[in-house]
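Just one protein chain is left out here, and the rest sit where they should.
Order of writing sets the chain letters: A and B. Residues in each chain are counted from 1.
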Amino acid sequence: MNIRLAIRSSLAAAGAVVATVGYLSTAAAAPLQISPDQMASMEKCYGVALAAHNDCKAGPGTTCAGTSKIDYQSNSWKLVPKGTCEKIKTPFGHGSLQDSNSHLPV
Amino acid sequence: MSTLREFQTAMAGYLTATPGPNVPEALRKLLLPGESRADRRFTIYKNNVYARLVDALRDTFPAVERLVGEEFFRFAAVEYIAKTSPKIATLLTYGAEFPGFLAALPPTAGIPYLADVARLEFAYLEAYHARDASPLGRAAAIVGGDDVRLPLHPSARLMTSPFQVSRIWELNRNEASFDNVTLPQLREYLLVIRPAREVEVRRLHLGAYAMLLAFDGGASRAEARREAEWADPDFDFQTHFATLADTGTFVGTSGKDRPL
Partner (left out) sequence: MRSRSPSCDGIAPVPARAGIGVKPAHYRDLLRTKPALAFVEVHPENYMGAGGPPHAYLEVIAGTYPLSFHGVGMSLAGAEPLDRGHLSRWRSLIERYEPALVSEHIAWSRFDGISLHDLLPIPYTNESLKLVCEHIDEMQNTLGRTILVENPSTYISFRQSEIPEPEFMAQAAHRSGCGLLIDINNVYVSACNHGFDPCIWLTRIPGNLVHEIHLAGHSVIKEDEFEVRIDDHGSRVSPDVWNLYQETIARIGARPTLIEWDTDVPELAVLLEEANRANELATQAGDAYVDVA
């Protein structure tokens, strides 16, 4: 990849924000030790390190169970996104969802 | 054609097609004549296949689901599944092409950051399952001077977006509600990494991003420094380098993950 080209196209560097980093300690954990000094330095440099709570977020798994759900047939192209995107505004638009039917396939 | 192959050919075709009510005659004729509601019985299998894959995508892309809502997410997931069947028997990393699929899905055109949020969520998942490796500390990272080539931790994923995707992701990662948010246009440079147990999403300065891209491409420390300073003339390389080393960004030997 051409790094310089990729970077030249950028607009601005990310600003600093307050950090919240929570390391969970668990029975099996071998936590990476980070001293307060290092943490402060990380906040200064990186704005924030958003540490996720992995224990509950293992991603998808598979099972040998079936499902009684029967509702996977509503493949209507008339559906529009209706979620928290409506509350987020960016200069390119606010995530809401003007009727985009003009783009829809027949 | 063998009985078994004949059945599995027809059944696999039925199960991978977009959900619909029609059970092909080739399948129906294989059933014991006494069984009632043949079509309904086949639907159970089809629902199992789709429900499991929709749930897998839901587990991997929870922020995307909140952004677009449950109903639209399910619609998008079903469209994706019909186009992209899993190739392997583990679902751990199913959904690699979902971000690109979302980007091209016409009804999401009004949410320009959606695909980047999905990319971030997939990077998170990859980092979560990536190979474990002991990071090099600052002292070890500095040994070798300007010629040293430092591979990134095997879990490290670099990405950039014209939107503040890590903010949007953070707002949508849990059940917490939020009021209207206006996000100014700001490009983000992100490092997703799991140096120990927790996956972290770090917002980088442009110079640090350039440095890590260079290291990831096999550059020496001197070359990485040049890239970083070219991208950002005011970049304080020593401080950033030391902090990145302290926070587990580098490893001693090349640690690229083999894909599943």
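We adopt the following convention: a residue touches a chain if its C-beta (ideal position, glycine included) is under 8 Å from a C-beta of that chain, and two chains touch if they have at least 3 such contacts.
All of these numbers come straight from a predicted model, not from anything done at the bench.
*Asks:* Of the residues listed, B:H129, B:R149 or B:R226, which one is in contact with the missing chain?
*Replies:* Answer from the full complex: B:H129 touches the omitted chain.
*Asks:* May I ask which residue of B:P154, B:G207 or B:G248 touches the chain that does not appear here?
*Replies:* In the full complex, the listed residue that touches the missing chain is B:P154.
*Asks:* By the contact definition given up top, give the residues of subunit A that touch the hidden chain.
*Replies:* Those residues of subunit A that touch the unshown chain are 26-30, 54-56, 58, 61-68, 70.
*Asks:* Considering the entire assembly, which residues of subunit B contact the chain that has been omitted?
*Replies:* With respect to the unshown chain, the touching residues of subunit B are 2-5, 7-9, 11-12, 15-16, 29-33, 35-38, 40-42, 44-45, 48-49, 52-53, 85-93, 127-132, 154-155, 194, 197, 257-258, 260.
The definition used in the following text is that only the chains that are shown with their structure count from here on.
*Asks:* Between subunit A and subunit B, what's the gap in Å when you average each chain's C-alpha atoms?
*Replies:* That gives a centre separation of 10 Å.
*Asks:* Can you check the complex and tell me which residues of subunit B touch subunit A?
*Replies:* The contact residues of subunit B facing subunit A are 18-21, 43-44, 46-48, 50-52, 54-57, 59-60, 65-75, 78-79, 89-95, 106-114, 124-125, 128-129, 135, 160, 162-163, 166, 168-173, 178-189, 195-210, 213-214, 217, 227, 230-232, 239-240, 242-243, 246-248.
*Asks:* In their shared complex, at which residues does subunit A touch subunit B?
*Replies:* That would be residues 1, 3-4, 6-7, 10-15, 17, 21-24, 26, 29-32, 34, 38, 41-42, 45-54, 57-63, 66-67, 69-70, 72-77, 79-85, 87-93, 95-98, 100, 103-105 of subunit A.
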